[in-house]
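What you see is the complex with one protein chain gone and the rest in place.
Coming up: subunit A.
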Amino acid sequence: MSPDDPRSDGGDAAVDPGGDASPPTFEPLSVDAAGDLIEDVVDNVERVIVGKREAVEHIVVAVLAGGHVLLEDVPGTGKTMLARSVATSVDASFRRVQFTPDLLPADVTGVNVYNQKTQEFEFQPGPVFANVVLADEINRAPPKTQSALLEAMEERQVTVDGDTRPLPEPFAVIATQNDVETGRTYELPMAEIDRFAKKLRLGYPESDQEAEIIGRTAGHHPIEELAPVTDGHALRRARETVAEVRLGEPVRNYISRLAEYTRNHAQLGVSPRGSIALARTAQVRALLAGREYVTPDDVQAEAPTVLSHRIRPRTGSETGDDVVSAALSSVAVE
């Protein structure tokens, strides 16, 4: 298996995750085992996050597809808790970065600090060196800081003072964006938004669910009792399984026709990167359904969260969601 193995070429970059010449290879899990793994993680997260199974599924799917998630919502809807639960469930390291207007790129990536004892510079890794990184209120940091994180997301490595350091694997960024305070924010450019595999909204819980949340958090917060259900090793094996999920020609054509439709019906349509992300997440979705091949159902399930944020509609009254649902109802499946 060469470092340029096309199977690892799906998500974001063709960069070797380990950064070594001979990466460790992982035995793929069986389809059923991979599906169970996803189910287990989702079930586990649900013990903390009430009534958001769909959103949880999306996040887990994105992580398994090697992508990052942008959560857009009002404060206090459980974004941080969700990210932490996911990280805990997969037994991965979790770091949280609160983005503020005065946050510097080095605060994210890390800095070289001169060590008086050794008379050398030592690298102090930033919060980005974790398996799951929660980038809170990413739109409040200045563009330079934003792009430092986004570069890390894309490249899966960090370069400080000329030294390139790989990020751990798995690596997933869950960024949140607060859309209530539009003042003093730096809106993410389309080019950077495109790097998120999915953009989700959590939304307020239903009133009965909210009552349950209040009940659960009355004593000890459930997150403190949450135990991992899998580990990074199994996760990487599951990723190998994802890469082996069959993506037949009819589905490939379907995805490309959907992308073409958005290009013809919006000011800015879905980029090829978006199509690739859609295919990758559909592969994970197929595993969730216990199949070793992707069907158009998987594509239709993934398209709204994967494509919407990449589209700039023609009119102000239209949204990316509208364009995607128009595409889904207009493009024929094979």
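Just so it is clear, a contact is a pair of C-beta atoms (placed from the backbone, for glycine too) under 8 Å apart; a residue touches a chain by one contact, two chains touch by 3 or more; residues count from 1.
In the analysis below, contacts and distances are computed from a predicted model.
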item	value
Hidden subunit of the complex - UniProt protein name among "Gluconate 2-dehydrogenase subunit 3 family protein", "Glucose-methanol-choline oxidoreductase", "Signal recognition particle 54 kDa protein" or "Transglutaminase-like putative cysteine protease"	"Transglutaminase-like putative cysteine protease"
Residue in contact with the excluded chain [from A:Pro75, A:Pro143, A:Pro189 or A:Pro250]	A:Pro250
Omitted-chain contact residue, chosen from A:Ala83, A:Val133, A:Ala243 or A:Val294	A:Val294
Contact residue for the chain not shown (choose from A:Val173, A:Ala238 or A:Val331)	A:Val331
Absent chain, residues of subunit A that touch it	246, 248, 250-251, 291-297, 300, 328-334
